[in-house]
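The block underneath contains the structure these notes are about, expressed in structure tokens.
The complex appears here without one of its protein chains, the remainder shown in place.
So that you can tell them apart, the chains are marked A and B in the order they are listed, and the count of residues begins at 1 in each.
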Amino acid sequence: MPAVGSSAGGPLLAVRSLTKLFGSFAACNGIDLEIQPGEIHALLGENGAGKSTLVKMLFGVLAPTSGEIVWKGDSVRIPSPGAARRLGIGMVFQHFSLFEALTVAENIALSLSPGISLSKVAEEASRLSHLYGLPLDPKAHVADLSVGERQRIEIVRALLQNPELIILDEPTSVLTPQEADRLFETLDKLKAEGRSVLYISHRLEEVQRICDRATVLRHGKVTGACDPRKETPASLARMMVGSDVASVSTAGTNTKGDVLLEARHLSVPARTPFAVALKNVCLKVRGGEVLAIAGVAGNGQGELFDALSGEYPAADASAVFIRNKPAGNLGITARRLMGAGFVPEERHGHAAVPSLPLSDNLVLARSQSDRRTFLGGGVLGIIKHAVVRLASRRISETMDVRKSGDDPAAGSLSGGNLQKYIVGRELDRQPAVLIVNQPTWGVDAGAASRIRQALVDLAKSGSAVLVISQDLDEIFEVATEIAVISEGRLSDVYPAHALTRETIGLLMGGMYGKTEGEEVAHAH
Amino acid sequence: MGIVEAILLTVVTAATPLVLASLGELVSERAGVLNLGVEGMMVMGAVLAFAATQATGSPYVGILAGIACGALFSLLFGFLTLTLVANQVATGLALTILGLGISGQIGEPYVGMSGIKLQPIAIPLLSDIPFIGAVLFKQDLIFYLSIALVFGVNWFLFRSRAGLKIRAIGDNHASAHALGIHVIRTRYLAVMFGGACAGLAGAQLSLVYTPQWVENMSAGRGWIALALVVFASWRPWRLLAGGYLFGAVSISQLHAQALGLGIPSQFLSALPYAATVIVLILISHNRRMTLINTPACLGKPFVPDR
Partner (left out) sequence: MRIELERRANPSLLFSVISPFLALALTVFAGGIMFALLGKDPVSALYSFFIEPLLDIWSLHEIAIKAAPLILIGAGLSVCYRSNNWNIGAEGQFIAGAIAGAIVPVVFHDWHSSLVLPLMLIFGMIGGALYAAIPAFLKAHMNTNEILTSLMLVYIAQLFLDWLVRGPWRSPDAYNFPVSRDFAPEAILPELVSSGRANLGFVFAVVAAVGLWIMMRYTLKGFEITVLGQSERAGRFAGFSSRRMIWFSMLLSGAFAGLAGISEVSGVIGKLQPVISPGYGFTAIIVAFLGRLNPLGIIAAGLFLALTYVGGEAVQLTLGVSDKVTRVFQGLLLFFVLSCDTLIQYKIRLVFSRFRQTTEGGAH
């Protein structure tokens, strides 16, 4: 148990006008923050508000440009994560800092002080993991574990240091609702022991549920400090975003048309040792529908996108139909020519080449679908740069893409602006079918709402839209139908209004209901 | 001494530089650094070891010179790829080209000079064991070092904390950095260890294998060592086995030439290179195995946020 109780009731940690500059850009600008012993303190803010930069400074990964960190009344310098751990600060990273090729015990040993033998580590890790209800096998390789199990390693690793302050960076973004509930129980136990938690999130509902106090960041500055339970989601959101974010309008009725996209018993074996196999996926999307596929990361979303886009075609032509034509064994170019458009999850190095200008990134997706417009010189395939740049400008204007210069490198745009461009690139050609993987991952609220609105509007204009997303808020905002993917299997498709978060949570855990029965029926 | 013993002795001599050079590269690659400059570091080690031996009359000073030279020369590679994040493939090639050039320049006065051979050290008692004794326990210091290093590196990588850090860095340098492990510093050390081993391998060439200086005397062994690391799937024990397999292949061509089988000598000389290609095909064909074993950050540049 930690030696709780700091200097005479003062805050455990205080941060005074902490600033971090990257070049001339202030990621954190004069931040003030106080964390009391035994409280769960929320750090709220949008993507890019400076939350991660702040906690990296607290954990010694980044060095502050100016300002002061006060730990139990003493001004301290935290030059390295090791120093942070020695003070009593533990950290659970958002993108886990785990090593896939190593075992659980080795992963834990790496963050402990030298001189503790591996077998000791394994023993202590099992003890702690049971104490806090976080079962782990120390000998297992991380590569074989689920996302939830990986988070447990991170938490146990932090707990082994016996920390007084635990920082959790967006811990629930990768969990099912049920797994998140279990995490909250663990946090309550920690709080009961007198430990403090700094809980970083942009999810207002859970912050209101578990946090005692909240500090809100926007553009690197503190814009509010409050008791989240006394606020409304709307007032918290205003502090986060600075203005009311336009909510996605679903007004007007969607006229349901023909089936434009269909997967029939789509099965794909795992391509690499780390991939998920798709098992007998069936889905139909009509014109006018937005089908959202929910699921926890790493359950076959990327593989489903690859198979539907044709980046990795299936062997069987009749596994996928686009506008009623078999396309299962066709490549991505052929599927684009059939009227489909695609937005992959990863912006840098998949949807776009960061080092190339935006106009080149337009050619990337549309060199064949717009061959007549963009290319000249017959077989030589000469790119008409002037025409492409004009089209690129049009897309930027329509989607309100903010950028420096006329045609900057894609990598120089912020996540939200680049994503608007990438989505706009497909919308610009009015695709009959649009398949989007994680449309607003790591995107600010303004851009996210704009992108979601665009997806809804596309469906209203008669196209079929398939959205793969881990964000349940997003799914309920845009979807007309919902299905859940788990371990490469897809649940039945339900009308969006027929599902609650809890039922989706159960489906995420693999409780399919009648789907299993159907499969059996097919087998016989 | 029987003919089999004599043949085995030559196999050991041919295998030792391969084992040493690839062992160093293995550590460097485990830390995520692909150094294609092994050939250059090896040939630099060879020429400096020869020069130092000539200057002092002691091949032991030559060994030290070879090790030091390899380590220092690899620092050049480290500076470019780790500090300046230059492309590792291109920089490795540059190191090889530069090493071949400089060694030729330094070695010019030594061409044709007869060298001083590193003498074997017989280990009391063990060297009297029939057959094995002559092959394994009446060897030179560099051979003993090579075997000790295989044991040592295996223990270091899989049992020690520093080895765990090296494996962690090779697997995910961003996470290692976030945990406070010094990625760049550790990689510098791993690269220098690789350089030192390549330098020692070079010293073996000019002090034991053919005790003289010949331009480009590494003759592609640095490249074969790189292939051996892949062959061994980054494990020291398999590397030892692979090194001796290749040693046997390169020796068999010499013996075949001596026997006069009527096969043109050039074809026999090409055998080790052809064998390398074939072995590479056999192991890389299993894509799954390669994916699992290759350090995930191999060859990727790392620039920490500050």
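In the analysis below, a residue touches a chain if its C-beta (ideal position, glycine included) is under 8 Å from a C-beta of that chain, and two chains touch if they have at least 3 such contacts.
Just so we're clear, the structure is a prediction, and the values are computed from it rather than from any experiment.
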item	value
Displayed chains contacting the withheld chain	A, B
Identified contact with the non-displayed chain, of A:62, A:190 or A:464	A:62
Omitted-chain contact residue, chosen from B:66, B:99 or B:295	B:99
Among B:230, B:249 or B:297, residue touching the chain not depicted	B:230
Positions on chain B contacted by the hidden chain, ascending	36, 76, 80, 83-87, 89-91, 93-94, 97-102, 104-105, 108, 177, 182-185, 188, 219-220, 223, 226-227, 230, 264, 266-267, 269-270, 273-274, 276-277, 280-281, 284-285, 287, 290, 303-306
Hidden partner interface residues of chain A, rising order	23, 60-65, 77-80, 309, 311, 331-333, 336, 342, 344, 346, 349-353, 355-356, 360, 363-365, 367-368, 375, 377, 380-383, 404, 408-409, 411-412
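We adopt the following convention: only the chains that are shown with their structure count from here on.
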item	value
Interchain centroid distance [CA atoms averaged], chain A/chain B, Å	44
Footprint of chain B on chain A - complex, ascending	56, 60-63, 80-82, 93, 96-102, 106, 109-111, 114, 272-274
In the complex, chain B residues that touch chain A	161, 164-165, 167-168, 171-172, 174-181, 288, 291-292, 295-296, 305-306
